[in-house]
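Would you mind keeping the following structure in view while I ask a few things?
Every protein chain but one is kept in place in this view of the complex.
To keep things simple, chains are lettered A and B as they appear, and every chain counts its residues starting from 1.
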Amino acid sequence: MDSNLSSMIDLSPGPLPSSLQLTREGKLRHFLTIEGLSPLMLEEILDRAEQFVTLPNKNQSKAPLLRGKTVINLFFENSTRTRMTFELAAKRLSADLINLDINTSATSKGESLLDTIRNLEAMNVDMFIVRHQHSGAAHFIARYAAPHISVLNAGDGHHSHPTQAMLDMLTIRQHKGAFPPLKVAIVGDILHSRVARSQIHALTTLCAGEVRVIGPRTLMPVGVEAMGVNVFHDLYEGLEGVDVIIMLRLQKERMQNALLPSAHEYYKRYGLRKEALACAKPDAIVMHPGPSNRGVEIDSVVADGSQSVILQQVSNGIAVRMAVMSMVMSAQSGKLK
Amino acid sequence: MDSNLSSMIDLSPGPLPSSLQLTREGKLRHFLTIEGLSPLMLEEILDRAEQFVTLPNKNQSKAPLLRGKTVINLFFENSTRTRMTFELAAKRLSADLINLDINTSATSKGESLLDTIRNLEAMNVDMFIVRHQHSGAAHFIARYAAPHISVLNAGDGHHSHPTQAMLDMLTIRQHKGAFPPLKVAIVGDILHSRVARSQIHALTTLCAGEVRVIGPRTLMPVGVEAMGVNVFHDLYEGLEGVDVIIMLRLQKERMQNALLPSAHEYYKRYGLRKEALACAKPDAIVMHPGPSNRGVEIDSVVADGSQSVILQQVSNGIAVRMAVMSMVMSAQSGKLK
Partner (left out) sequence: MDSNLSSMIDLSPGPLPSSLQLTREGKLRHFLTIEGLSPLMLEEILDRAEQFVTLPNKNQSKAPLLRGKTVINLFFENSTRTRMTFELAAKRLSADLINLDINTSATSKGESLLDTIRNLEAMNVDMFIVRHQHSGAAHFIARYAAPHISVLNAGDGHHSHPTQAMLDMLTIRQHKGAFPPLKVAIVGDILHSRVARSQIHALTTLCAGEVRVIGPRTLMPVGVEAMGVNVFHDLYEGLEGVDVIIMLRLQKERMQNALLPSAHEYYKRYGLRKEALACAKPDAIVMHPGPSNRGVEIDSVVADGSQSVILQQVSNGIAVRMAVMSMVMSAQSGKLK
């Protein structure tokens, strides 16, 4: 029963029983992936998030929805920014939040992941926010977690980053309303991007009119068309007439791995500059999950331009996380009645 | 007056004046060691802790007992798990908690320990949770701390770990009721274990029927019998007929120090496996302070088996820490009236 995460989770790479994320009554219990969730559920998350959106200069009132709850930021992979958004979301819901950086903690004493989980559960913890470099880590924890625990996936390997996708959907809906008429382009390293995977699932579930993925062949997953997207290798062609442009962050490691010639070359072909932006609809919005590499995947003029909604995405990130946290906790309390 | 902790505390290695832990009215002011506390006081801690025990799936309501109080986790030695249990306990009592890792802070600027303490006191801090690699560190701080400060020992060198001992006593009482009829065995590296020392004091104070210590000669303190325990070097013999088995964690450093031949050899002789467990009473409980080295001091089958109460110990750890925190703070406020 001693767990070796990387081997165990590789044993179950298949599709997730969607029941794992939902209670018997169909409420959201964990939030691990967009895959398998109904359009209604996604809309519910967006509607709930909308209630938590506050203008930066408006007075924030603390919501007591998670008072007395303990949330653990269980980060196996460093990400200050994502950790902070979950921390802020938890605190604004009045939860107690504890950051646990697993590299520097119990596991260094040889404790297995499952032992760590069991111990945290025994401390009466209510929610794990899991970030992990291995695909499937959050699922694994959700599968073995005690019934009173909810697990939120804050990014696992190349697999999924569902809160990121939902904050993107929220931002799109705020600007464009309904999804069916929309053409959306996702540009960059599709192959390694958990963000792209989650966005594609969300967009197709919400019946976006067309989802395009644009990028070099070396960074395009084989058979990605099966996800319901159209593939482009030319940026200008791919952006033709789209309503929404989502730029992905380019990991520097890709250049070292010889998947790409150079950052400069990449920028020339796939960086979003004014000329490329002009191919999209005049009111197209420009998105990026951040932090952006200016001059690599996006020009500063565009990133800071009038069509950019990048900072609104950040604000929406807090609201979406508050929404999902309050939903899974209310599903938990419903279960107990 | 410039303090050199390691030298100063070696100057006072003798028994602690029990008055240091108690107010003039006999209430708990600091919690430094089990030694010298009355059975009544230990029972009061257990009774108070019992009120803070909540089932994992029951709604936690925040107790306001420490609202407005500031608690500092003053950790000179790293221990994520212990720090977390104190942090959770403090937050569930509505205290403000600040983690202060002393290796990476003021002392690196050459500030002495006493200066650090004086400065924290001046910041209107109310409680120090002290973890230190030197025996006597928490006593030293308590001795020199300002009157409005309470000190809790979270483990000092090989000396004492009183909250760990009390959570063990709570777990035993929950399963076995009264202590006098009980035979309790503590197994492993008795020599270096502050946990074992505190457990022995707690068990003898609570009049446990028999306390046995089991381990190799190299890991057994000379003259340990004077503490009121019976010594065994054979695991099977020592476990014969006991009600409670407490396994200790084996530090890997012991093997390097040539005190032990190998982990494998240790496991063969002192690891708790089914066969050894069968020597104890059929309803014996198995305890471990965690994190356990599966396959070194305990077999996974036993650690996860029906007689194991290891995770219950973890839950009780929060409750005991909440109990002690609220007791010392109420003793402080009583003093001020």
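Throughout what follows, a contact is a pair of C-beta atoms (placed from the backbone, for glycine too) under 8 Å apart; a residue touches a chain by one contact, two chains touch by 3 or more.
Remember, predicted model here, so these are calculated numbers, not experimental data.
Within the complete assembly, B:70 is the residue of B:70, B:230 or B:330 that touches the hidden chain.
Only one residue in the set A:70, A:124, A:205 or A:292 touches the chain that does not appear here, and it is A:292.
In the full complex, subunit A touches the omitted chain through residues 54, 56-57, 59-62, 80-81, 84-85, 87-88, 91-92, 290-295, 300, 304, 311-312, 314-315, 317-318. Subunit B meets the missing chain through residues 1-2, 67-70, 96, 98, 100, 104-106, 109-112, 115, 118-119, 121-124, 126, 146-148, 333, 336.
FYI, only the chains that are shown with their structure count from here on.
Averaged C-alpha coordinates put the centre of subunit A at 41 Å from the centre of subunit B.
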